[in-house]
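Remarks on the structure that follows.
Complex shown without one protein chain; remaining protein chains in place.
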Amino acid sequence: MSSGLDNKIIELVLSALDGNMDSINALEDRVVRSKAKAALFKAKKDPDKFRAENTGDRSGADEVKETVTSDDSQKLIANFVLKGLDGDMDSINAIEDRVTRSKVKAALVKAKKSPDEYKKIHSPKAVSNVASSSSEVKEVVREESINLKIKNLSVAKFPGSVLNENVDDFLMINPSIWYDFAIWLKTDSNLLFDSLQCQTGFDIDGKILEARYNLHSMSKKHYTEVRIQVPIENPKIPSVESVWRIADWFERETYDMFGIEFSNHRDLRRILLPEDWEGWPLRKNYEVQETYHGIVIPKMKEGWE
Amino acid sequence: MGIIRGEEMVLNIGPQHPATHGVLRLQVRTDGEIVSSITPYIGYLHRCFEKHCESVTYEQVIPFTDRCDYLASMTMNFGYVVAMEEMLEIKVNDRVQHIRVVMAELQRIASHLLGLGAFGLDIGAFTPFLHMLRDRERILDLFEMTCGARLLYNYMWIGGLSHDLPVGFVESTYKFLDYFEPKIDEFVNLLVHNKIFVERTADIGVMPQDVAISYGVTGPNLRASGLKWDLRRDDPYSIYNKFEFEVPVGEGGKGSVGDCWDRFYVRVLEMKESIKIVRQALASMPKDGDVHQSLPKKIKPPIGSIYKRTESPRGDLGYYIESDGSNIPYRLKMRSPAFTALSVIDEIAAGWLLSDVLAILGSLDIVLGEIDR
Partner (left out) sequence: MTVDFLFDSLVSLFPSWENTDPFLVISMLIPLVATFGFITVYALVVIYAELKVSSFIQDKVGPMGQGVGLHAGKWGLLQPIADALKLLSKEDIIPSSANKLLFILAPFMIFVGAFISFIALPFNGSIIVSDLNIGIFYILGVGSLAVIALILAGWSSNNKWSLYGGMRSAAQIISYEIPAGLSLIVVIMLAGSLNMQEIIIYQQGGISNWIIFDNPFMPIAFVVYFISALAETNRTPFDLPESESELVAGFVTEYSGMRYAFFFLSEYANMFVVSVVAVTGFLGGWQSPFSGSLDSPLMGVFWMLSKTAFLIFIMIWIRWTVPRLRVDQLMHLCWKVFLPIGLFNIFAVAIWTVLFG
């Protein structure tokens, strides 16, 4: 934006950003005036950036420079993440460079899952002790995430249960041992996931049905997501409604909408739709039935509806 | 469960009944006056919200979220908008954040007023209901001044708000808060410590903490059972970590911890805390800032999913949004707090008298629009 514009226009826009519109309105030349107003409109979207780019001094944003070396960048990211963990989001949001800012935010999300460990590793005196190569720092951050912890702990008890390699966002669990795995998640003293927050069904491209469980621990305040995939021809997942009692209704809703059958559920029937409805509505290939008890279900809205 | 004893009577409360908070059917098996089991039947208000969201764009989902919990529309919007902004990594300016908090807390007060009034009506106290509606009208006037609607606002947009605050809003809100604070004490004197009311609600429908957690009950119902869990404090979103407020917890003031009276009283105390938050937010609101500043031109979130929870007046409202890179959601699920609150009724209401069942149902403060979506 700074190339191709006269310095005069830049000056006018800068003074207008400070609130002084008179100088722009006083311009006689219509073309220049309209150019200035257009530039002002663009500048208003991100005034600080405009100012920084066009005044040549970076006051107020001096904490973040372009990442020069990978070492410095890792340290800077760690600094910001530590600040974010303490609740200070302003300095993160003031980072100008979008790439760095998003890196910091991604690291913050990961760090929030186990803040104490992150702090231990990345507090200023610890950073100097850790090896300065960035890849090792990344591994340390990932090692402490709760998902990885679960994966490592489950290797002994339930070998082969965690089916995905990259456990950053979720854990993909083998359906056959899901019931025992769920009991272990709830009762193990390191994990204590005593609250099932949300349970949904997903239809992946019409071939695979998936059930996702968002689990949370009230006492330890960590949180994880578990996904279980079954083929659409034979969708059967063991029910966990005796582990978390709310799964009773959540699973009924998933059954109602997707047709996933939960074995050993005490009373699996439709919950939101009438008992004799046909079809699984939230599947991608669902077609509404023609009539229901003799009432025609219209596919298109009539004129007056 | 399969044998029907000779003296048992099967009774249907609803779907048309003056006391159920919406269209709900409770099938009750009673032995004389004592209830032996309750089976809720829901789905009378199912409007295919989740399927609709798979064919409209992300901005167009916002009016649909209003209609789920129609008594607390601002917080429904708030939850969705916060989830989307986290997915898109948009940062909104301070003025928008403050206005959002003010609106959400005023909505919390309005929703609690209606819930408490309806609870009193079920117990038989006709007058406090009308007093609370009178006060709620003043909040709805404030909302109407801002965005033109009294019940379904479509106010919070992804990246900002639909309208800025009008001239005179801040003064009117201060006037309302000054008028309303003594009314809470008046209400407490009229109903909360009334001997008959206490007898009807104390020690009734006790919900122990582990039952509440296992059933996923959150919000004031969980706080009344003694656990101090408030998403505004424990998992803060927006700028709630800047405000000072207490989290009221049930202490068994007139009976056991977690009975109907506790659930009632926690909501009364929460209204007071909301007043505090609104005052702080109004005092620290920046005077300038454009509410349309960060509205994105195109909303195309990256491929992935997000699950974000916010605190609605009924509990933890969760949105699970999965995007496949286009401008239409691939799947959107709303985890409604009243759904979990209703599922616990068989556990806590079996064994009480028929009048108690209605008292317990009233104390859970459910809204059928949210349960059925």
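Think of it as A and B in the order they're written, each chain with its own count starting at 1.
In the analysis below, a residue touches a chain if its C-beta (ideal position, glycine included) is under 8 Å from a C-beta of that chain, and two chains touch if they have at least 3 such contacts.
Keep in mind it's a predicted model, so treat the numbers as computed, not measured.
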{"item": "Partner chains on view for the chain not depicted", "value": "B"}
{"item": "Sole residue of B:Ser172, B:Asn194, B:Ser256 or B:Gln293 that reaches the chain not shown, by the stated touch rule", "value": "B:Asn194"}
{"item": "From B:Glu33, B:Asp178 or B:Asp210, residue that would touch the chain that is not displayed", "value": "B:Glu33"}
{"item": "Among B:Gly79, B:Gly120 or B:Pro220, residue touching the chain not depicted", "value": "B:Gly120"}
{"item": "Hidden partner chain, touching residue among B:Arg29, B:His131, B:Lys242 or B:Lys300", "value": "B:His131"}
{"item": "On chain B, residues whose C-beta touches the chain left out of the figure", "value": "9, 11, 17-19, 33, 120-127, 130-131, 134, 191, 194, 196-197, 199-200, 353-356, 358"}
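Rule of thumb we're sticking to: only the chains that are shown with their structure count from here on.
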{"item": "Chain B to chain A touching residues, read off their complex", "value": "42-43, 46, 48, 50-51, 89, 91, 210-211, 213-216, 227, 229, 234, 241, 290, 293, 304-305, 307, 309, 316, 318, 320, 322, 331, 333, 335, 339-340, 343, 347, 372-373"}
{"item": "Partner chain B, residues of chain A touching it in the complex", "value": "44-45, 87, 93, 102, 105, 169, 194-198, 200, 202-203, 212, 214, 218, 221, 225, 244-246, 248-249, 257, 270-274, 281-282"}
